[in-house]
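What you see is the complex with one protein chain gone and the rest in place.
As written, the chain order gives the labels A and B, with residue 1 at the start of each chain.
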Amino acid sequence: MTKTITDVICPFCGTLCDDLEVVVSDDGKQLLEVYNACVIGTEKFLHSQSKDRVTRPRLHQPDGTWKEISYDEAAEYTAQMLAKAKKPLMYGWSSTNCEAQSVGNEIAEITRACCDNTAAVCHGTTLIAVQDIGLPSCTLGEIKNRADRIIFWGCNPAHAHPRHMSRYSIFPRGFFTGKGQMSRKMIVVDPRVTDTAKMADVHLQVEQGKDYELLNALRVAFRSEWLPDFVAGIPKEKIREAADMMKSGRFGIIFFGMGVTQSLGKNHNIDEAIAVTKDLNEYTKFSIMPMRGHYNVTGSGEVFAWQFGFPYSVDLTRGFARYNPGDTSSIDLLVRGEVDAMFTIGSDPGAHFPISAVRQFAHLPSVCIDPHLTPTSGVSKLHVPVAFNGVETGGNCYRMDNVPIDCRKVVEPPEGMLTDEQFLIKVRDRVRQLKGAA
Amino acid sequence: METVIITMKNPPALYLEADNVSPDAFAGKTAAQIAELHVHEGNVTSTFGKYFDVSGHAGATAADTKIIVKGDVKKVKYLGFKMSAGELVVEGSTDQYAGAWMTGGKMLVKGNADAFAGTAMKGGELTIEGNAGNYLGAAYRGDWRGMSGGRILVKGNAGSDIGMYMLGGEMIINGNADVHVCTHAEGGKVIIKGNAKSKVGGQMVDGTIYVFGSIDTMMPGFKPAGEIELEVDGVKAKFAHYIGDMGERHKKKKGQIVYANLYKKI
Partner (left out) sequence: MSEYIIKNGHVFDPVQGIKGDKKDIAIKDGKIVDKVGSGAKVIDATGKTVMAGAVEIHAHIAGPKVNMGRIYRPEDKLFTCTPTKGMERMGGGNSIPTTFKTGYEYAKMGYTTAMEAAMPPLFSRHVHEEIRDTPIIDEGAFPVFGNNWFVMEYLKNKEIENTAAYIAWLIRVTKGYAVKVVNPGGTEAWAWGLNCLSVNDPVPYFDITPAEIITGLIEANEYLGLPHSLHIHPNNLGNPGCYETTLDTLKLAEGFKAKNKFGREQVMHLTHSQFHSYGGTNWGDFESKAKEVTDYVNSHKNITIDTGNVTLDETTTMTADGPFEHHLTGLNNLKWANIDVELETGSGVVPYIYSPNISVCAIQWAIGLEIPLMMKDPMRCYITTDHPNAGPFTRYPRVIKWLMSAKAREAQVNAFKHKDKVLSQTSIGSLDREISLYELAQMTRAGPAKSLGLASMCGGLKPGMDADVAVYNFNPDKPVANPDDIELAFSRCAHVFKSGVEVVTNGEIVSNGHKRTLWVNVKVKDNPQVMRDINEKFLKYYSMTQANYEALGHHFVPNPYTLEVDATQV
């Protein structure tokens, strides 16, 4: 017999869909089917059932092979590494729950480490922009119920947040948007003709690296000032049309992603996009929202912020928190040779960081906490697999609009496997002893 | 003026945070006392003497103190941090935060300086003979009050994000500047004698930028406002004048709307 668990939260992307249904075996040990999720989310649940999962920690040997060790031995190795390091980096945190993140923070504080999350390669620049200019925003339900102007700037939800448009931004019939997509106009700004762009009412094929200029031109257009004939490859008439379309709506939203956060300008692109949003509030109602990638990178930022005061790239080496991306951010720390130990959890920097940063892992003592085999686990000295958060253990997570949703456990992890939180508690208790901390 | 010479003798494995290398921190101290000041390598606090040889002694006040830094300090951060008077000479290149938060005195870096040099400068002079990194004379993260006084001179090139949220003071770059010059500035003066790339004067509310060389891409928010003969840092020439950022809010002074000014040498 089987049982169906409803209202399951999908632990993959920042859309954090919470309407999944998961069918499990009666004894709760096998996950059989997933309903309502997109293909990515479905696979997130189903792949936890792989028969070839690594279920115990393993230590990289000098001859390149792996030797299985116990969780207690792994915790000892990790604690020793962090306690001895002068400047350890504890990176990742985005694919685990807030409870684990909080224990991680305790460890970072005791060992005086640098801690950082995947915003460092993603929406960290958004956070810098928000720190410079603010953030007029709203929850996703407001979009569903009110928005009639939807702008996707430098993002491709059709691929990266597949259910976003059907759950929140384009298709739903909300309280004031009974006509669904018929009551909305969609603008996509992207150099490429993506699957999302193909759906748009207006597609502005901005010249690569010139988003900042185009955003500036929109602000100039709002004020009906002089514009050059072309900006970022877009003729000024089209810019003025787009500006008018934005102003003529009754509730607009700009969603944005890596196309602007990690292209030339970075935080300045977002800064100017936020300025556009702020300007539009003189004429109508407008908000802006980052399309967060990992399902709990937002949560990591929240927990860092309420415990240390900064949302990412936090340096605790002096015993108190400091922050300045460029100095305290992970890639810079690695590339410049500033750290002497690498701890990764809930992320895959081996795949996402520039190779000059990943090369550092080879020289450094390194630990990787991850259920998967990844490029990061491959180059780390110790690989500690754990239960899948959101599948085999629950815990609180924060959606891209900062709304907290408590993920559920739907199936048992493989026999004897620990969760992130359980493993981190072992490490924390051991570093406390090693450092003689309270 | 009394002089203290510090010489790197024991390079750190990682990087060093030397927040105590300033005339202010050294004032009134002997070499032995200076050697006891704290310096940080990651989470390990040591004394200065572990990494540097110290000779000479400081003046009674910061204003009477000169410091010369010798040896390889390419991995030493915060030289000149918060200095208010006196002199500091770095004979080679240095890392981040050179002269950051300085309010007075004179700092000279004979080589290159890395990022965040002259952060939130309030006064004094900072000269970099080589190249400067990113965020020269910029505000600290989140602060709308950036550099407000003093003078920065870079003989080489400068990185990106110079003069962010600048309120006052002056910067001269003899070479080229990378993207984002004077973003969000509300005062101050920047002269780029070489070339600029793009995103010059974005979101600027007030202040002045002079570019002698080329600008690859102009901000659409800068509107042509004629041509003008000017003398800038001893150079007399004709400049194309632009006002902006026309996408930004504007202030009024004595009933007149105020714009930021961009002059590009013709």
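Criterion: contacts are C-beta pairs under 8 Å (C-beta built on N, C-alpha and C of every residue); 3 or more make two chains touch, one makes a residue touch a chain.
Since we're looking at a predicted model, the values are computed, not measured.
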Among A:49, A:80, A:208 or A:396, the residue in touch with the chain that has been omitted: A:396
Hidden partner chain, touching residue among A:68, A:201, A:244 or A:406: A:406
Listed residues A:138, A:160, A:189 or A:297, member touching the removed chain: A:138
Chain B, residues in touch with the chain not shown (by the definition above): 140-144, 249
Touch list for chain A against the chain that is not drawn: 6-7, 9, 18-19, 98-99, 102, 109-110, 127, 130-142, 144-146, 167-168, 174-176, 250-251, 278, 281, 284-285, 287, 301-303, 305-311, 316, 318-323, 394-396, 398, 402-406, 438
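Following the convention adopted for this analysis, only the chains that are shown with their structure count from here on.
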Chain A and chain B: spacing of chain centres that average the CA atoms, whole Å: 34
Of chain B, residues touching chain A in the complex: 13-15, 17, 40-44, 77, 96-97, 115-116, 134-135, 140-142, 144, 165, 179-180, 183-184, 198-199, 202-203, 217-221, 223, 245-248
Chain A - residues contacting chain B, complex: 85-87, 111-113, 128, 131-132, 210, 212-213, 216-220, 222-223, 225-228, 231, 264-265, 268, 271-272, 275, 279, 316-319, 323-327, 336-340
